[in-house]
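The complex appears here minus one protein chain, its other protein chains still in place.
Note that the chains are named A and B in the order they appear, and that numbering of residues resets to 1 at the start of each chain.
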Amino acid sequence: MNRRSPEPFLWMLFSSGGMVAALMVPILLFLFGIAIPLDLWSPSHDHLLAVLRNPLTRLVLFGLCALALFHWAHRFRYTLYDGLQLKRYAVPIVVLCYGGAVVGSVIAAGLLLTV
Amino acid sequence: MSVYQRPIHLLWWLERRAYVLFVLRELSSVFVAWFVVFLLLLVNAISDGAASYQRFVDWSGQWWVVAINVIAMVFVLLHVVTWFGLAPRAMAIKVRGRRVPARQVVAAHYLAWLVLSAVVAWLVLR
């Protein structure tokens, strides 16, 4: 085999992404996707902007976005390979999944840097 | 030698309950990705100013957006339960030469989850 295989690194990104997603996504999704839209709470814009301007918040959010996207990329790739038996299209699937994660991470970095 | 090879159905994972659960677990990643998109839209709206943020809150209050997020929440919770449940099998943690029992590893994950969630909620809502 080749020791230069990218699999160990992709798997590392996948599992770190799985861990941060499990730890952080439920509460963020509950607050911003369900509770705030349904007016259970209404934090002020000023307050949210202040929290978001903190460099630590941005760093954490960037890490969360990038790793969670690589988590998706890896899992979704294998779901397409196995679940739908599409392994013959491995090249476009790899480009779509990991390429999507890279593009998403760049967008996330851009948005978080320009807050 | 003529042997019989059982054909594989396209949707083979419908054959066993455990396989269905596995595919649902893997599909949770799609909702994790959806969450990242949603989060980035939120970040963008907050940094664009109060009016833009209000528009985002109004948009996310529509029934179909809330519905997507509720479904996403269910899948994300499936991810949490399966991820934490499998964690002690993937890592053998030792403290002073003794293997930490699986239950304690799982419990530690949930504890970290609760603490982190509390911190995030406090930061957002204080």
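Note that in this section a contact is a pair of C-beta atoms (placed from the backbone, for glycine too) under 8 Å apart; a residue touches a chain by one contact, two chains touch by 3 or more.
Methods note: contacts and distances are computed from a predicted model.
S.K.: With one chain of the assembly withheld, which option in "Fumarate reductase iron-sulfur subunit", "Phosphate transport system permease protein PstA", "Flavin-binding monooxygenase-like" or "Amino acid ABC transporter membrane protein 1, PAAT family" matches that chain's UniProt protein name?
M.R.: According to UniProt, the chain not displayed is called "Fumarate reductase iron-sulfur subunit".
S.K.: Contact with the hidden chain only, please: which subunit B residues?
M.R.: 1-6, 8, 12-13, 15-16, 18-19, 22, 26, 86, 89-92, 97-99
S.K.: In the complete complex, the non-displayed chain touches which residues of subunit A?
M.R.: Touch set of subunit A with respect to the missing chain: 1, 3, 5, 7-9, 11-12, 15, 78, 81-82, 85, 87.
In this text, only the chains that are shown with their structure count from here on.
S.K.: Please work out the Cα centroid separation of subunit A and subunit B, and write it as a whole number of Å.
M.R.: Here the centre of subunit B sits 11 Å away from the centre of subunit A.
S.K.: Going by the contact rule at the top, pick out the subunit A residues touching subunit B in the complex.
M.R.: The contact residues of subunit A facing subunit B are 15, 17-19, 21-34, 36-39, 41-43, 45-49, 51-52, 57, 61, 64-65, 68-69, 71-72, 74-76, 78-79, 83-85, 104, 107-108, 111-112, 114-115.
S.K.: Under the touch definition given earlier, write down the residues of subunit B that touch subunit A in their complex.
M.R.: That would be residues 8, 10, 13, 23, 26-27, 29-30, 32-33, 35-40, 42-44, 46-47, 49-50, 53-54, 57, 60-61, 65-66, 69-70, 72-73, 76-77, 79-80, 83-84, 90, 109, 112-113, 116-117, 120-121, 123-126 of subunit B.
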